[in-house]
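For this depiction, one protein chain was excluded, whereas all remaining protein chains were kept in their positions.
The letters A and B name the chains in turn, as written, and every chain counts its residues from 1.
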Amino acid sequence: MTAPLLEVQDIVKVFGTLKANDNVSLAIMPGEIHAFLGENGAGKSTLVKMIYGALQPTSGTMRWNGQVVKIQNPAEARALGIGMVFQHFSLFDALTAAENIALALPGAHDISALSKRITSVSKDYGLPVVPHAAVGDLSVGERQRIEILRCLLQNPKLLIMDEPTSVLTPQEAEQLFIVLRRLAAEGCAVLYISHRLEEVMSLCSAATILRHGKVVARLDPRRETAVSLARMMVGAEVAQVKSTAPATRGAERLVLQNLSLAADGAFAVALKNISLSVAGGEIVAIAGVAGNGQGELFDAMSGERSLQDDRLLLVDGKAVGKSGINARRKLGMAFVAEERLGHGAVPELCLSANMVLTRHASDRGIANGIMIHMDQAEIAKERIVKNHDVRKGRADPEARSLSGGNLQKFVIGRELDRNPGILIVNQPTWGVDAGAAAAIRQALVDLSRQGSAVLVISQDLDEIFEIADRIAVISRGQLSDAQPAGTLTREAIGLLMAGSHEMKSGENNHAA
Amino acid sequence: MRLEKRAERSAAMALASPVIALGLTVITAAIIFALRGISPLNGLYVYFIEPLTALWSVEQLLVKATPLVLIGAGLAVAYRANVWNIGAEGQLTAGAIMAGMIPVMLPNWQSPLTLILMLLLGSIGGMLWGSISAFLKNRFNANEILTSLMLVYVVQLLLDWLVRGPWRDPKGFNFPKSITFTDWQLLPYITSGIHLGVIIALVMALVLGFVMTRTLKGFEITVAGLSPRAARFSGFSKQGTVMFCFLLSGGLAGLAGAIEISSVVGQLQPQISPGYGFAAIIVAFLGRLNPVGAILAGLLLALSYIGGEAVQTALQVPEKITRVIQGVLLFYVLACDTLIAYRIAGLPSATEKRA
Partner (left out) sequence: MELLFTLLTIIMTAATPLLLAALGETVTERSGVLNLGVEGMMVMGAVAGFAGAYLTGNPWVGIPFAILAGMSMSLLFAFLTMTLLANQVATGLALTLLGLGLSALIGERLVGQPGIKLPQLFGIDPLIPISFLLTGFVSWLLFRTKAGLIVRAVGNNHASAHALGYSVILVRYLCILFGGACAGLAGGYLSLVYTPQWVENMTAGRGWIALALVVFASWLPLRVLAGAYLFGTISILSFVLQAMGLGIPSQLLSSLPYLGTIFALVVISGNKALTRRNTPASLGQPFVPDH
């Protein structure tokens, strides 16, 4: 039995009144792929940031190869041999791949020598990276490779990976696993943070589970089931979405006809010939890896960017492609944006003022075009808080003071409260705890069963399979045909995510 | 010292911050007086208190505050929307030129309409001058801070040319001045020292305060400033907001220009404002970017002008101290504003104690 590479003992980290880590202990062996599991907000990122020196623990000790260490900053962590791949990458869009990597390396500044090293290491590990490419022009997968290479060039003994596959297609994830297994075989330990239980069970040989800042289990994930792991993470059985009635396809309520839209800005995606229809009574989901045009498609459907031609978008048979967002809302459409703070809600405004944000045009009681009636907004806010169990500190707090899950329940509730005929939601449960996510999914199913058309854009395949009646996949601004959920497998969707349908769309383009 | 973000903005600090800033400014002023060998208490008295003890100087204070309140209230709205119009001085000048056109071109036209038209043209002049920056921002993405400021120099040179050239008073002994305005080319006086402009400024600021808190337009401006993306989601046009803010703040600055030449100045001359357009930037911030707050802040800044004149005559301190005190005041306001959104780590917070 060898000694642990890293031993974290009784770490406590307090933010104000919140105990983010409460006596957390963790031991990682050399060459081990160690899973670190927990819900959003369980305290995983906090601990990992302390190991990487980006945060300092309130109390507790860390041992590296048996020696007590105090890691004051990331440079010290890197000097010890700890590398980290961040969930939201720590990359610089305006700089080249080589410059990005140089920023994490000590020693002389020689970009051309570094570029040669990058090329050779990237060949060695099968992680293709072009050193002089500007990172802003690269795909998410390519960016992750740069992050990984940045760690590999420092010959790490411990590699921390924070939710690495959440932005990858299943096939890209498989490629990553090959690299990780090889690193482990070479003796490098990997601390693998994820909430995807399937991949943890196949990849990791040890796991530590965190709940509300405390370690609740240490186990071998290969001997568990996804259900048993989930139970330990959440602490209770997660409610399953119940369908009150089977889907009955009514009339087509939302129709996109060969919708195209030029890219808006340097790092944006152009939409190409997107056709889709959503009928009353069904939920259609759009799957895809982040950054493949989901935001652009949402903007095109909501009217935040207007289209070239009215007939590109039909709402209950009415051509509205050139209408603005409020004209569309008046026709019974409702929208929930991906970014809660700063898009769907104004962080610094209280909830009642945030009611006005999306309701001032469609709700005559709240605003009449000139005046605002805050008392009416207040009443509507109270209704939503009650119906959707929005938990908050005081009567009318600023939006930013709510937790992610509660704010999401509020912004979705704000639209459901209008009983919309067509609801378009981008990432309905992103960053939301399991309980709130289940409630939100249930609400979406319920709305569709009342005859509304619901379109869900999501990166979460579990969620999509749970609620969608039909599924389409978006990749580089092109959308595959929507197919019934029962006829699709994860593998098939993975291939579509990687762009297998794009050729076909290209041909359509020629025919048109 | 480390700062921690508060979960919510502190309402108490929002009120306290300008007061703290003012206190620090007074202390700084005392130090400046002491450095010049003047008794600080005497200096402070002459600067800040004495002007408030005589009726005539209070009236003068109100008159001086008029352009500051008008412009400051408009700038407060623009800054709320993150539209950085810093060329109000130029818009004031443009308003003065447009308004001055009437008495200069039609010196004998005397009717109440004369005055109304002057005020109207003044506002339009300010709007036009402001709208240039808005147009350049919307159409070419040109930074409005720089364009609005450059346009100050341009319009001041235009005024300079007018009063030295075509609009010069032929009987004015070659001084660079237009004819002096008379009767209905001037604002009526309510008391011996207060003209109608004082009322106009007060009403305008109150109306703007109402617009900001109760109307959809005010909501649009608030949202546009806090979160542009959410403003778009709410269906507000960014370009529309930019144009509105420049038209509003420019229009009010132009109106202030018209009021100045039809009251205190009484004619066109190369310099018609001692930098009101720039001082109004301080008014806007000191008033918490709130048009009603601009009333109090405008009065305070007016006091700083009058106090500066007072210390010059009474204590032989150059009135340039005015601009130093104004600049220092803005610094303190900005520094104290930090305490609204942040708190100093380690100190117990009021909200925590309550909880």
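Everything below uses one rule, namely that a residue touches a chain if its C-beta (ideal position, glycine included) is under 8 Å from a C-beta of that chain, and two chains touch if they have at least 3 such contacts.
None of these values were measured; they are calculated from a predicted model.
For the options B:7, B:58, B:136 or B:315, the residue in contact with the chain missing from this view is B:136. Only one residue in the set A:8, A:26, A:47 or A:102 touches the chain that does not appear here, and it is A:102.
Among B:134, B:231, B:265 or B:321, only B:321 touches the chain left out of the display.
Although one chain is not drawn, its touching partners on chain A can still be listed: residues 15, 53-55, 73-75, 77-78, 86, 89-95, 99, 102-104, 109, 265-266. Interface with the hidden chain, as seen from chain B, comprises residues 1, 3, 5, 79, 84, 86, 136, 139-143, 145-147, 149-151, 153-154, 157-158, 160-161, 165, 278, 281-282, 285, 318, 320-328, 330-331, 334-335, 337-338, 341-342.
Keep in mind that, in the parts below, only the chains that are shown with their structure count from here on.
Taking each chain's centre as the mean of its C-alpha atoms, chain A lies 47 Å from chain B.
Chain contact summary for the complex, chain A toward chain B: residues 16-17, 302, 304, 324-326, 329, 335, 337, 339, 342-349, 353, 356-358, 360-361, 367, 369-372, 393, 397-398, 400-401.
Every residue of chain B that touches chain A in the complex is listed here, in rising order: 4, 7-9, 214-219, 222-223, 226-227, 229-230, 232-235, 352.
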